[in-house]
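To start, the structure itself, in structure tokens.
Here the complex is missing one protein chain, while the rest keep their positions.
Naming follows writing order (A, B and C), and every chain is counted from residue 1.
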């Protein structure tokens, strides 16, 4: 994994800035003869698309994915799949107010420190807009997983905490996830979150979130120890998403407080096959999948672009303030759900190909 | 990062099983003309060595690192540094009791599921013994960092939670870390932990831990967005350590509950240079270092090898029990401190070289 | 180097089929703040463009390169440079005559054997059309070389053999190269080649060629031994060009027949600096540049698409014949000149960044 390329065998390279003419990705390593068309990608992009509810940015991007290569007569050919997403609503507006200021919590200062130049329009390359191309690549990853596991792998994500407010696990219902604007699995929580988030926005503030991902039907044996472990690569994949500050697998940080007896998932035989009596491991032992659900959580910090004025400095070393008035999500964690799913799908597709290579 | 090689430019490949003749690593990409001898590696290995206190395994491994290549007349030559660590105390004992059983919480089942064969002696490749080679490579990484930053980068680690018992941050003293067997920065906590851990071991149980790492003096601008972000690679590096279940940067999971105003670190000018008024970011914005301390935490699950009998199954599908009587650490988190430091050093050395390549 | 990505630090990924909507490339690792615009790419694409003379294919492709990312206000930003080249003259014609036949000398059979599916329109991914994206990436590489060596590196190519007819080295004139349709450095040879190639085409045949590349001003010290040697990577780069069957460096195959005294280039001091008295090494010793001209030659086989009918078989195992009537170059070696230059530029840019990383 390096710079703008993700993965080793199922591998995608992305490019594009927030306000450039287009973003896109090149997906390489795709097995041949898999059915793939633009709708297979578009359905996931639509989940991430801005403006789905009043809780996400009102930037109007259709996010239309166009396949430029690698597909012939509806099936993949084994050559790289080029995907282009044009930026439509990249408004040529006045950037003079932010051009020379480092927005706190953003990558403005660090890009400038690193490169000595930065595309300040809408965050440039550091914008969450980049995640559209990940979701597109993730759509291809899902097709690869489907084809290679005969549809056994299913990946789902849900918001399990908004600001300081977690869901209650006993009320978890995967169907609820599709019914509210938060991808929340707890209907009661979702209701309360509406009021909470309206209030956050009214205050000119923002909040963070925790997302949980679960992949079921993952075959046992996926993972490339010791530096390409399934959980290690998943951690990198999720941490690479904008604004993510933490990743955990299974019992996660909570595992530190468990006793050895409680933590290590015991095994029994059921229907002639080994089963686990718990899943504190989150589906990974020694960096290799156990066959149980692969469970990961990641934490997203609050949106840094807020209306409340904040102290900052300019490129030439002057102290100043900044207040962001753009079309921003009050909680970027919400739209991170489909992005997390896409990254998990990509990690699994990659590990599946690596497993095939070494173990047949 | 893939399978048994870590890093892209500062890059090391490790090999070796717990009870084979030797483990070792090959460190490639090392800049030339850096002073390096075996003592530079040994001092870090000694921190990780078993048997330093009654709280770590009593396996007697001198862990002597021997440099086989890449150093000439006391300085690196730019060619790969081969390092060998012989296994001395790999006792040829009777494995018949564990040969066919999957130890819960260990990688026994998953290695078998993946490869259809496993070296069951002491966990084979999945043993924490592999971390000795990481620490050796980390010793080289520290020399590289020293040479390239004129000694500005300093990396330290501490245990901040043992089982359910965290340290108190107001009592934090880095000097305390070197004075107790836990690398605990809180003297009062360290004292209480002794009793707690004795009790855990007496019960035939084990416990987990949380480690905090901090690198100070990191230049701003290190990181390779968007898939080779500094925090993403650090997350992978730490998650790849045995028994790790969670990684967080700066405010980490706690960031989800903060407001946008509190979370985004404001900036001012001090002595003509931009400074941050807080470090919720943990020293990383947009995957690039800010110049503040790089702060990460990782959670280690309880040792899976415990005396208390646990239910499990055998390779041929029989239900059984297992109880581990070997020479095991009651909390593997303790010895994970120097390992975490080594991985952070390696990630930084790698990012430093990558930055040099692109930005001069 | 793997599948559709070339290079390690200066690295480009290409996509696109001969008759798909577009081809393109993503160039990653580009240092920031280098002046770059579309003209810097277009000038090299224009050299490779079909239809420049009667000796190249009459397909009418403007080969317009459009930069989609990575450049801001005329300078590179350090983020990936996405480049798109639309296929304009991809005629939706009748492929029924070649759809099921394997054209001898082409990759039809092997793509089908590998992938079980193939885009038969104009050779699909195996078409020499892919080389347009290499030339575009090479244009970026040249800018990187210029910026990092202050313009010292100059890369030139010439056709030194057309069919069985070599140039005479004593008549070599680099200026002649730009004056004839063959990039031939020997004016007399160029004249004779016209008649020869007209005759080849009249016969419905084709011919091969040998191209020589020379980079002057290459600093000593570039190369990544022992598997990333400058000459090894150059060999891979050139051999990866369509229809290439051989690569040699300096004295090349001829070196086998030299004596040790003649072959090893002696050294003297001139103006206080070491110089070589000959260049049988072609500018590389031990995989590292010597500072002399980097000299490579590569052989291109005759165009496989010819009018003369050839025996072949169909996908379903029937014996048949095939005769190609398309718009083909009688000697693909001619247009391989700018492609070879682009690959040499890319190899050098990559090695330069790798050298900076390790040696500062």
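Criterion: a residue touches a chain if its C-beta (ideal position, glycine included) is under 8 Å from a C-beta of that chain, and two chains touch if they have at least 3 such contacts.
These numbers were taken from a predicted model, which means no experiment stands behind them.
Touch with the chain that is not drawn comes from one residue among C:8, C:87 or C:180, which is C:8. From the options C:214, C:235 or C:337, the residue with contact to the chain not on display is C:235.
Contact with the chain that does not appear here is found for just one residue of C:98, C:140 or C:224, C:224.
Residues 9, 29-32, 78-79, 225, 353-354, 356-360 are the ones on chain A that touch the missing chain.
Contact between chain B and the unshown chain involves residues 3-5, 11, 13-17, 20-24, 26, 28-29, 32-33, 66, 68-70, 72, 75-82, 84, 114-119, 124-125.
Along chain C, the points of touch with the absent chain fall at residues 1-6, 8, 14, 102, 104-107, 109-111, 113-116, 125-126, 130, 161, 163-164, 200, 205-210, 220-229, 231-240, 242, 245-261, 263-269, 272-274, 277, 280-282, 284-291, 299-304, 306, 308, 310-313, 317-319, 333, 354-355, 359.
Following the convention adopted for this analysis, only the chains that are shown with their structure count from here on.
Among the chains present, the centre nearest to the common Cα mean is that of A. Chain centres here are Cα averages; for chain B and chain C they lie 46 Å apart. Centroid to centroid, with C-alpha atoms defining each point, chain A and chain B lie 26 Å apart. Rounded to a whole number, the gap between the C-alpha centres of chain A and chain C is 39 angstrom.
Under the contact definition stated at the top, the residues of chain B that touch 2 or more other chains are 225, 354, 359.
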